[in-house]
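With one protein chain held back, the other chains of the complex are shown just where they sit.
This part shows chain A:
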Amino acid sequence: MADKPRLAVWKFSSCDGCQLSLLDCEDELLAVAGAVEIAYFLEATRTPPEGPYDISLVEGSITTPADSVRIAEIRRQSKTVISIGACATSGGFQALRNIGDYDEIVRNVYAHPEYIDALKTSTPISSRIHVDFELRGCPVNKHQLLEVVAASLAGRRPNVPNYSQCVECKRSGIVCVMVAHGTPCLGPVTQAGCGSLCTSCDRGCYGCFGPKEEANTRSLGKRISEDFGVGHRATADMFRTFNAGAEPFRREALRHDEH
């Protein structure tokens, strides 16, 4: 019992959807709970945190002064840190505050802005500490999550693709929604992994797995905004969702703002 690897699940600013994905592994959950010691998982257990940990899964983005301190302590206590989900890997939807007037945003939501103690930015976990692996997705894919945990336990690199969503669609035999129907789609610049969900539903990919390696956002942004007649503002909006803070998406949205 004492020899089992110690797993901790941490939450920062987020919707809990990624750690819920772990609880959604109904068929594997009891096996996971048997293979590791769940040392800390606030969403599921009442056990108080006590390091050190072999694996820390971190959900959510850094948005408060206290959280920027807490993440450093988690790093000190953890052998392996894996950030999970769009908030933890790119700042999340809440990273849109980074480009707005923060004070005005707070005033819009809260009657007493002086009660709010938050940072003017929402940034990924990797902006504060070294992260051993980043698992993308809004939310993460539970099969990928299990693969990352299994790989970490085995001391090998997780088998998670970094190619585009287009490759996944081709492999699944899904007809391209852009070519066949003229539907704007972020698939060409988005990392595969969701299981081709949107294109299976006859809609364009909305980029919830964030930018793939070497994403040619400039070419796709031009095609969507000009050739498809979507316009620059709507194209900027497409890049400004759950991975708005990921550099290629952030930059492409800015390019369309300039028009």
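Assume a contact is a pair of C-beta atoms (placed from the backbone, for glycine too) under 8 Å apart; a residue touches a chain by one contact, two chains touch by 3 or more; residues count from 1.
Convention: contacts and distances are computed from a predicted model.
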| item | value |
| --- | --- |
| Among "Coenzyme F420-reducing hydrogenase alpha subunit", "ABC transporter permease", "Sporulation protein YhbH" or "Cbb3-type cytochrome oxidase assembly protein CcoS", UniProt-listed name of the chain not shown | "Coenzyme F420-reducing hydrogenase alpha subunit" |
| Absent-chain contact - pick from A:Leu20, A:Leu153 or A:Val167 | A:Leu20 |
| Which residue of A:His112, A:His130 or A:Arg156 touches the chain not shown here | A:His112 |
| Which of A:Ile74, A:Ala88, A:Cys198 or A:Ala215 contacts the chain that the document leaves out | A:Cys198 |
| In chain A, positions touching the absent partner | 11-21, 23-24, 26-27, 29-30, 33, 38, 41-47, 63-64, 67, 92-94, 96-97, 100, 104-106, 108-112, 115-116, 118, 122, 138-139, 194, 197-198, 200-203, 206, 208, 234, 237, 241-242 |
